[in-house]
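For this depiction, one protein chain was excluded, whereas all remaining protein chains were kept in their positions.
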Amino acid sequence: MTDSAIADLPDDSHHPTSFVSKYIWSQDHKVIAIQYAATAIFVGLVALVLSGMMRLQLGFPDQFAFIDPSAYLQFVTMHGMIMVIYLLTALLLGGFGNYLIPLMLGARDMVFPYLNMLSYWTYLLSVIVLLASFFVPGGATGAGWTLYPPQAILPGTPGNDVGILMMLISLAIFIVAFTMGGLNYVTTILQARAKGMTLMRMPLSIWGIFIASILGLLAFPALLVSAIMMLMDRLAGTSFFMPALLSLGEQMEYGGGSPVLFQHLFWFFGHPEVYIVALPAFGMVSDVIATHARKNIFGYRMRVWAIVAIGGLSFVVWAHHMYVSGMNPYFGFFFATTTLIIAVPTALKVYNWVLTLWRGNIHMTVPMMFAIGFIFTFTHGGLTGLFLGNVVVDLPLSDTYFVVGHFHMVMGVSPIMVLFAAIYHWFPKITGRFLDSGMGKLHFWITFLGTYSIYLPMHYLGFLGVPRRYFAMGPTEFIPESAQSLNAGITVSALIVGLAQLIFIVNLIWSTFKGKRAGDNPWEATTLEWQTATTPPGHGNWGAELPVVYRWAYDYSVPGVKADFIPQNCPPSAVEMAAAEGGELDDNKGPYNEPTA
Amino acid sequence: MAIAIVILLLVIGSLVFHFTSPWWFTPLASNWGTIDDTIEITFWITGIVFVAVNLFLAYVVYRYRFHKHRRADYEPENKKLENWLFVGTTLGVAAMLAPGLFVWAKFVNVPEDAQQFEALGQQWHWSFRLPGEDGVLGETSAELIDDNNPFGINPDDPTGLDDVLISSNEMHIPVDQPVKVMLRSKDVLHNFAVPQFRVKMDLVPGIVSYLWFTPTRLGRFELLCLELCGMAHYTMRGHIVVDTAEDYQAWLAKQQTFAEILNAPVGDPQLGQQVYASCAACHGAQGEGNEMLNSPRLAGQGARYIERQLGYFKDGVRGRHEKDSYGMQMAAMAAGLSAANIRDVSAYIASLQAPVTVAAAGAASDEGRQLYRNCAYCHGEWGQGKAAQNAPALAGQQPAYFKRQINNFQQQIRGAHQQDIFGRQMLLMSRLLQSEQAVDAVAAYLHALPVVQRGEPLAHMRASAQDGGDLDD
Partner (left out) sequence: MNLLHKLAEKPWLAQTEGGDAALLEDSGPRLPAKTALKFFIAVVSVIFFLFTITFLSRSQYPDFQALAGEPWLPLSNTGQLWFNSALLVLASAGLELARRQAGRQPLGAVVLALGAAAVCSVGFVIGQYLVWLQLSDRGYTVSANPANSYFYLLTAIHALHLLGGLFALTRLIYRFAERPNLASLQQNIGLCALYWHYLLLLWLFLFALLVAPAETYRAIAAFCGL
């Protein structure tokens, strides 16, 4: 009974008193969630600026003296790594995982609040080490976000000296932080659920976070292992990944290692990583859609099974990133098959979102707009994945802009859409105020249409054969001049979308202080986090008594009940009584609080 | 409401974009039409799903938009519907996968009659090797690679002696003949990709990977490196020329075997000294160059580079462009040289050790050094040049000559000729110096660099620079 005490103790214990213990060294999962989210959003903005600079070079080559090939590759590398790991993983699990798990499950906090705090500070350290690598001699690593050896640690690649060391060390620290967080999330979900909250009554957000945390715990070790081995190759002169080779004409001391082995390890982490990001996003968007369509989620059990199945399958598809890596080509048969199998549960999820909307009563709120935008972009990104997963179709397309278009659609835009949906949806709980819906709609339209106009054309550059990771195409015989105009157009869209994110930042700041006040349950949602006594929830979340759960998370528009939602903690007797009297279930104020225009 | 219309418009817009896009696969030039067919199938299936799902989404969003008196249905699941969707999706996926695996089986199994050749990658260009008359590629190893044996062929292996070596970025192959390309790398990962052939594969140091195709169309196709291989990845280009059988044989007859290269005559500096007598008037007795006469410094330059450039001048690869008046002068001078003359004089020039007459010690600006960092990968930290990278020495070079050559590369006056195999890279790299000021800064920096004498250890340079303090890196 040491660290885990708070989950079981009554509410009046452990109240932090000073500002520092309340907001800085906080052990409250809600504060930690906000710390995680703020750090992740900050570092994400850095990565956004980096992508803007890359686009400037691609759209208008030879115009910007400060972008040379070395700097360009450094921007590419840092942009990719920050977005995938330090933004998406941290924001979805560290941010939303932390905020939602105890609240949605009816717990007072995570089971290990101290470990939780440590997890955030370790994450912050990894971010600082990562960003510091820009300022070391030689600059940040420019090896591409996949950090493939041998080139990652050889001269000829920018940042091969200190930059790559900082990157590997930062990743190792991040993995330690994630492991502390992940153990916490998994244990809390397994052991701190409120009375009556069976596994199948958990909201899909929690299912997504749960399976993603397990995937993270089992997949990040592969990245750690490869980082340690590459560090040894770089520092101790071992030859894990380094065969006998030259570098820029000089013989090196290495011998016998296998660069492809690194790729296997990297993608054994890298593919589950896609689902570490996708599964929480799938879950949260399901909850947003159900709430704002006032309809139960369609095929709940199928969705849970699909999440579990996708989680399991994600460990046996990794080499579809390596069809042209020089590995044994016979692997192609196996990995193409498993990859296309994983498409089936993923497709079912898409159908189920649309079928949830079907015959619903769709409130076109800002979160709902982002959720619908997500369905569109995810459908697009998922379908282009079928090109790359099918081994022969990958041959002409791999390493071209088609790949860039695909993974930005499926792993960039889609999770970001969900993140925005989630932020607009849960902001009233976090702060007690709505985000401004006018700014929100403007933000949505620019982001949704802008990103599509960025990434759709990229696929066509890929068909043409335009290579990714090229600083400049220069004159070529097979690429028409018009491709450059297309590139310039993409850049203009990208800059507009990038700038539009300022609207969101302004909205966040403005609404935190001046936004329209929201009640405890402004969206009239069923899940537990909306049933807290105060908004934002106080320390310990639930006041004197923990909630008791009587039903699943999706009792919207239940026949025979006048109110169109029944909270999870509403006992059957209350429903029966209300039905018998023909009256209202509780203080349901009729029309929606945030109706559409 | 608005969003339903927008989704409808996006679906229509995507289809219009797709069908009117001028950006599409380059015309096929190999046997891999089956890959294009698989893509076609994938396109139809995914396209239909894309349109169907999103049109349905738009309809649903419109039809079930918020209405005060509407109440949503309550339907936790519908097993029948879910099963149908499951079966339909599985069938669609299988319809894409099955032909894909079928074609992949063809890719994995190379036809018996395929001819082999090797593509060897290094940062940042290509070279090629043919098995020669015995049809067997000789043994190689990375440890054997040096300036005199850039392919790392084992000289004791008799099957390697007749291997035909092509140290150019351009490779020829005969049309309608299946070829198996053996892929080998000296340093880091690269990727062999010709968009018109559709297939590609990584080059991995330590192993030999392969791919195969049958070229079906005559032409000159651009070869790209598609695996990130360092700073100048984007300049790692080459060409695959598909010839008729006769043209191919004519080309092949001109190439040298490993044995021929090993036994090639070596330049004689003493004979070269006599040849140099006519050069000395402009380039100086010690090869120090003469700014007044627009003749560059030659001392400090390696024999290979001099030999290659003299060959270019003689063969009209360099010094033919009307805007290159000084080059035209040089071309006239080189026209009279025999192959043996060129060899000898190059050997002599490589032995010259003219001191640098630098007035401006400390002229090396930070800006110049910063801009030079991308050049240093090939031309060397001290501008000493690297034979392995086919990069000339730049240290001590006259600013005027340097600036003129950068300008020539930028204007495609130099380097654009198809046979200028390494100059092509400079077309792209020279663009990094975007302003006159930048070119000036690098020129001044290089001019002030101490010239490395051949054989002098670089460590010594670093130490003396640190003592001086003005050239630290």
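General remarks:
A and B are the chain letters, set down in written order, and residue numbers restart from 1 in every chain.
The working rule: a contact is a pair of C-beta atoms (placed from the backbone, for glycine too) under 8 Å apart; a residue touches a chain by one contact, two chains touch by 3 or more.
Just so we're clear, the structure is a prediction, and the values are computed from it rather than from any experiment.
Only one of A:R55, A:R108 or A:R201 touches the absent chain when the whole complex is considered: A:R201.
Touching the missing chain, out of A:L45, A:I128 or A:L183, is residue A:L183.
In the complete assembly, the contact with the undisplayed chain comes from A:W305, out of A:F42, A:F135 or A:W305. Those residues of chain A that touch the chain absent from the view are 1-4, 7-8, 111-112, 179, 182-184, 186-188, 190-192, 195-201, 217-218, 221-222, 224-225, 228-229, 232, 236-240, 253, 255-258, 261, 265, 268, 296, 300-301, 304-305, 308, 548-552, 554-555, 571-573, 576.
Everything below uses one rule, namely that only the chains that are shown with their structure count from here on.
Residues of chain B touching chain A in their complex: 1, 3, 6-7, 10, 14, 17, 21-26, 32, 34-35, 38-39, 42, 45-46, 49-50, 53-54, 56-57, 60-61, 64-68, 70-78, 81-82, 85-86, 89-90, 93-94, 96-97, 100-101, 103-105, 107-108, 122-123, 141-143, 145-147, 183, 185-189, 191, 193, 195-196, 198-207, 209, 220-222, 224, 226-235, 237, 371, 373-374, 377-378, 386-389, 427-428, 431-432, 434-435, 438. Touching chain B in their complex are the following residues of chain A: 61-63, 65, 68-70, 73, 142-144, 148, 150-151, 154-158, 243-251, 256-260, 293-296, 298-302, 324-326, 329-330, 332-333, 336-337, 340-341, 343-344, 347-348, 350-351, 354-355, 357-364, 369, 372-373, 375-376, 379-380, 383-384, 386-387, 390-393, 395-396, 398-400, 448-449, 452, 456-457, 460-461, 463-465, 467, 469-478, 480, 482-483, 486, 554, 556-559, 564, 591-592, 595-596.
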